[in-house]
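Have a look at this one before I ask anything.
Moving on, here comes chain A:
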Amino acid sequence: MIPPAAFFVLAVVLFVLGIVAFFVKKDLLTQFMAVEVMLNAGNLAVLALAKASGRPDGQAVVLFIITVAAAEAVIGLAIIVLIFRQRKSIRTDDLRDLKG
Partner candidate 1 sequence: MNTLASGIPIVSLVTFLPLAGAVLLVFIRGGSARTVRVVALAISLLTLALSLVLFAGYSGASGLPELVEKAAWLGRGLDYHVGVDGISLFLILLAAFLTPLALLSSWKAVDDRVKEFSLFMLLLETGVIGVFVSLNLFLFYVFWEAMLIPMYFLIGIWGGRRRIYATMKFVLFTMFGSLLMLVAIFVLQAAYFRATGAYSLTIADLAATSFAPGLQTWLFLAFCLAFAIKIPLFPLHTWLPDAHVEAPTAGSVLLAAILLKMGAYGFVRLGIPIFPQAAAAFAPALSIVAVVGIIYGGLMALVQKDMKSLVAYSSVSHMGLIMLAVFSLNFEATEGALYQMLNHGISTGALFLCVGVLYERTHTRLIADYGGVAARMPVFAGVFLVAMLSSAGLPGLNGFVGEILCFFGIFAANKVLAALGVSTVILSAAYLLWLYRRIMHGPVTDPADTRFRDLDRRELATLAPLVVLMVLMGLFPGPILRKMDASVSRYIESLKAKPPIAMTIEGPALTTRAPEPAAEPEP
Partner candidate 2 sequence: MARYFWLIPLLPGASAFVLLLFGRRLARRWVAWQASAAVFLSFALTLAALARLTSAGGGAAPLSKTLLPWIASGAFSASVAFTFDELAAVMAVVVTGVGFLIHVYSTAYMADDRAYARYFAFLNLFTFFMLVLVMASDIVLMFVGWEGVGLCSYLLIGFWFDRPAASKAGMKAFLVNRVGDAAFIIGILILLANVGSSSFAAINAAPGSGLLGPGLVTLIAILLFVGATGKSAQIPLYVWLPDAMEGPTPVSALIHAATMVTAGVYMVCRLSGLYTASPAAASVVAWVGAVTAVYAATMALVQHDIKRVLAYSTISQIGYMFVGCGVGAYAAGMFHLLTHAFFKSLLFLAAGSVIHALGGEQDMRRMGGLRKRLPVTFPVFLVGALAISGIPFLSGFFSKDAILTGAFAGGHYAVYALGLAAAVMTAFYMFRLVYVTFYGSERTSLAPGAHIHESPRAMTVPLVILAVLSALAGLIGLPVLFGERANVFGRFLESSFAAAAHHLAPATEIVLILAATASALLGLGLAFLLYRRSPGIPARLAGRFPGIYKLLLGKYYVDEAYDAVIVRPLVRGAEAVYENFDLKVVDGALNGSASAASGAGRGLNVLQSGLVRDYALAFLLGAIIFVGFLLL
């Protein structure tokens, strides 16, 4: 059996990779993918916990999370496409409309 700790480590590694990718990458699409990675890392952690505690609730929650993540991915990607159509660029540094 693979110890649950391994899954946690993997989850943490994936999360950190996601954060790093978010800050390193300059375009919206890749940053969005990084956010997805972070989400799935969290998912993995929940799943590992669920398996370790033996309760089925966790696994059910993960299914919910995957569904919501899919929906959110659709909307996010749609927004990105619209931004691209308007601004002709998806470089995050160019999107400064919230500047105070």
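We take it that a residue touches a chain if its C-beta (ideal position, glycine included) is under 8 Å from a C-beta of that chain, and two chains touch if they have at least 3 such contacts; residues count from 1.
On the choice of candidates, all candidates are chains of the complex that A comes from, given by their letters.
Just so it is clear, the structure is predicted and the values come from calculations on it, not from any experiment.
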- Item | Which of 1 or 2 touches chain A - same complex, any copy | 2
- Which residues of chain A touch candidate 2 in their complex? 19, 22-23, 31, 92-93, 95-100
